[in-house]
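Complex shown without one protein chain; remaining protein chains in place.
A, B, C, D and E label the chains in the order they appear, each numbered from 1.
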Amino acid sequence: MNRRILVINPNSSVAVTAALDEALDPLRTPGGAEIVCLTLLEGPPGIETQAHVDAASAHVTAAIAREPAGAYVIACFSDPGLYAAREHTHVPVFGIAESALATSLVLGSRVGIVAILERSIPRHLRYVDALGLRDRLAGDRALGIGVSGLADEARTEARLVEVGRQLRDHDGADVLVLGCAGMARYRHRVEQALEMPVVDPTQAAVAHALAALALGWRRQPLHKES
Amino acid sequence: MNRRILVINPNSSVAVTAALDEALDPLRTPGGAEIVCLTLLEGPPGIETQAHVDAASAHVTAAIAREPAGAYVIACFSDPGLYAAREHTHVPVFGIAESALATSLVLGSRVGIVAILERSIPRHLRYVDALGLRDRLAGDRALGIGVSGLADEARTEARLVEVGRQLRDHDGADVLVLGCAGMARYRHRVEQALEMPVVDPTQAAVAHALAALALGWRRQPLHKES
Amino acid sequence: MNRRILVINPNSSVAVTAALDEALDPLRTPGGAEIVCLTLLEGPPGIETQAHVDAASAHVTAAIAREPAGAYVIACFSDPGLYAAREHTHVPVFGIAESALATSLVLGSRVGIVAILERSIPRHLRYVDALGLRDRLAGDRALGIGVSGLADEARTEARLVEVGRQLRDHDGADVLVLGCAGMARYRHRVEQALEMPVVDPTQAAVAHALAALALGWRRQPLHKES
Amino acid sequence: MNRRILVINPNSSVAVTAALDEALDPLRTPGGAEIVCLTLLEGPPGIETQAHVDAASAHVTAAIAREPAGAYVIACFSDPGLYAAREHTHVPVFGIAESALATSLVLGSRVGIVAILERSIPRHLRYVDALGLRDRLAGDRALGIGVSGLADEARTEARLVEVGRQLRDHDGADVLVLGCAGMARYRHRVEQALEMPVVDPTQAAVAHALAALALGWRRQPLHKES
Amino acid sequence: MNRRILVINPNSSVAVTAALDEALDPLRTPGGAEIVCLTLLEGPPGIETQAHVDAASAHVTAAIAREPAGAYVIACFSDPGLYAAREHTHVPVFGIAESALATSLVLGSRVGIVAILERSIPRHLRYVDALGLRDRLAGDRALGIGVSGLADEARTEARLVEVGRQLRDHDGADVLVLGCAGMARYRHRVEQALEMPVVDPTQAAVAHALAALALGWRRQPLHKES
Partner (left out) sequence: MNRRILVINPNSSVAVTAALDEALDPLRTPGGAEIVCLTLLEGPPGIETQAHVDAASAHVTAAIAREPAGAYVIACFSDPGLYAAREHTHVPVFGIAESALATSLVLGSRVGIVAILERSIPRHLRYVDALGLRDRLAGDRALGIGVSGLADEARTEARLVEVGRQLRDHDGADVLVLGCAGMARYRHRVEQALEMPVVDPTQAAVAHALAALALGWRRQPLHKES
């Protein structure tokens, strides 16, 4: 059995990939599964629109087809290509948004999502509805900072704490989910500042992937007809 | 103001386009809006998988970008590219699944969806959930016939009536939605056989488009940030 | 087949009827269906209470029984007599509230309703719940102006824009529904001021009726037993 | 304070009134509230359609206006005139359907409703939805017997037990609600046969009325504006 | 048949028991059921944590086992031991939270819960969700006063009115439920101050118990297997 988890960053930013690769270090253990991160250089610098999401699907499924692994993680909070990838394989494929929301359920009662941009929010809400998890959502608020802007550490950290505090104190969230793979490097600091669990979605997905590898969970391919 | 409604068939089947073009005749009136159907020859013969849906998005948005119109209809029951298309334009864009489900609400209490394939159903259910319409769904049942197989008239009609009857008598539907643009030619016959309203999704979407043109409804582009 | 759409104003205000008749002009086409508006002089000046709604039912069904048409529209946002009318006829009957809410689903993600009076709101909420559409409701806010007061143009327009802005900016609505047939004349101005789609419910219902006539949709009478 | 509970039967059947009057005996206590039943002779023999329901509203509110009482019960499972009656008075008004459903929540987990006719069911479902209680509904099944047919004791009892058993064994109900005031005389027998709690809706509503009288609960009139 | 209703206060505060006993006086009638209140001296001074709730269950079920009655009321807003008690007996057992929420449905459209402490609220919300009543909840707000602090009349009354007003005016509640048995003595005063129905949960539960005794409702024991 393949003991490799392939984490696919569907945007072309190697800086984002490097940051999330580093954020995965705590999940690497001696003799444990290999966790490898891949940048899809054919993608845009950031997945910020539905058009980006739809276009990323083919890149993601192509990467999955050419790179064998025991589990895949799609490291973009829009989960591009997640259902397409699941159509043809028994190998488990995890989307980081779906994974983070599932994980948040065991860490708190009501989840607050930190979005990058205001326009991401309707997309998030449609997805939360499609997952049947609306009753667990406390709120979804935006930083107003795009993917590339996340490199500005001082501003990003300040806004993360500010928005997280609104989600906690105004909306009633007791667990936060970071709504972009590119926020990984800030998780610990936000958690310290707000004293509440903060879920980095890529970490959450890789944790699910580790369990799947260890336990042998395999999905049914969505395509059951010939 | 542009008085043309562009109906985009994202699969490459000119036979499907011809059939739905014909099904739109009752909505054409003298001096009324022009209803034009377009086949995306770059698409697959049928949109049957999530990978097809995701890939169709770019073709659909490209067609919308190059063909001016007063309203657009995406004539595939997976509404490929619907949200991507809405990101950048005030011109109303209608997906046939969303349109048909909305229309079904004024024709009955509980809607039954007739799917082409068993594997389409989870995709439909996710979408119905995302639209917040699960409480109005009576059921979703499959013909077990792919897009190309819909050309076999005797078999298709028999299955449509059989599956529609199950939705009506077992699941409690009092209105049906045909879950594929390629079923258009059968609507009237199913309606006669089952004595209940049957919504062809492309007709429903074009009806919304006609209203939008007449009344000047324009959406907000989803992208409000620079 | 009868090509006439009868729009029934269940209140006795001929001024309201005249205004909505005019608002339906964009939906009249050469050679298209005839759209006729009828004032129920036996009704109250405005349908503002549940007692008015219940009493209007008999007037509406009597009018439907005596006036043949190919489709009926009940032009009061409480949809008085809608289910009673549907009990005995195959001819489609449209309520303007149900129709407007259905239409709003294809124009935006979350709908804001503009009520006339504070006391209308619980009635609206019960109806939105009964329709299974609560998840799509952003909010419902009142002008604080009764049906007769809607004739005061300056005040009404100002309040419509003010309330619509609250629904948009505070409640997150991206489409508005006018919660009274008597607001028809203001639709265009509100739409211009707020740059978002605004649904006049009578227009929405007549658009559904036009589609029903063109396509031959017929409901099942609710009464199936002898 | 008025210590009289007026139970209004909105249909003209004095036999139904007599039967429910008798069924209320266990709720009469020495020195307790007076429970008086009134037949609305101006009503139809049975409230079986939405047109009946709508028409009954004015009769019910007129009776309430002319007959002073400390609490009112509308003894028809469609709760005709309930919201109209509540618009203008602080005196509590109870509908038997609303009351029975509320009471069922403390007697079981999932409620089964026994309808008289198949065509009553969509009306029930709309009401259960409007009350926000869909998650507690196990099922709704019809006897296929109209109000007048309920006088045939052998047939009615047999069908009640048969339908109740289906609700219990197939749909998972652990409490039943009788969906017509005219079923009152059968409650005890059905309960014995099926060994589960069976709620007669008029009894449930009068029990709420007794509590309201004893404790002084008063609703806010729905009309708060001048 | 046993005509005694046993009201069990699971905390050790005889002052709380005395106050709720007094609050039940209006429900006592000559020749009617005997209503007896019992203090569980083995309990804590107040049930304020989930640990208290869980521990109270055994005390409650033991009291029910040793004290015969025709109906039981568990007089703590966390309904400790409610489902455990229902496992083995046909005798109806009422929890005051479940009872009060059921009763609130017939007194208003949206219920506001007044909690003692902020930390009670997540427990309430889980329970409201488990009961399927989330759609009827307007809000849940805390006094910030523990069970023992409720003896400070001036402060408690002032906070009850203040919090009730927020629930009414900000959250849209039109009926209040007092979220602690120990608030019984304040019900009338809050109702007067706010002019809206206020449900004392113990009164509501005893009212259900009286109806159950009069009408012979008996639950199915939850344990149906040998």
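In this section, a contact is a pair of C-beta atoms (placed from the backbone, for glycine too) under 8 Å apart; a residue touches a chain by one contact, two chains touch by 3 or more.
Everything quoted here is computed from the prediction, not taken from an experiment.
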| item | value |
| --- | --- |
| Among shown chains, those touching the left-out chain | A, B, D, E |
| Hidden partner chain, touching residue among A:P10, A:G108 or A:G139 | A:G108 |
| Contact residue for the chain not shown (choose from E:L117, E:L137, E:L167 or E:A204) | E:L117 |
| Contact set of chain D toward the excluded chain (per top definition) | 109, 135, 174 |
| Where the unshown chain meets chain B, residue by residue | 122, 125-126, 129, 134 |
| Those residues of chain E which, in the complete complex, touch the missing chain | 49-51, 53-55, 57-58, 61, 80-81, 83-84, 86-87, 117-119, 122-123, 126-127, 129-132, 144, 222-225 |
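Following the convention adopted for this analysis, only the chains that are shown with their structure count from here on.
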| item | value |
| --- | --- |
| Neighbouring chains shared between chain A and chain C, ordered by label | B, E |
| Chain located farthest away, centre of chain B as origin (C-alpha) | E |
| Equivalent interface positions on chain C and chain D, same or different at half | same |
| Centroid spacing, where centroids are CA-atom means, of chain A and chain E in whole angstrom | 44 |
| Chain A-chain D separation of Cα centroids, rounded to whole Å | 52 |
| Junction residues of chain C - those touching two or more other chains | 122, 126, 129, 131-132, 134-135 |
| Pairs of chains in contact (touch as defined earlier), listed by label | A-B, A-C, A-E, B-C, B-D, C-D, C-E, D-E |
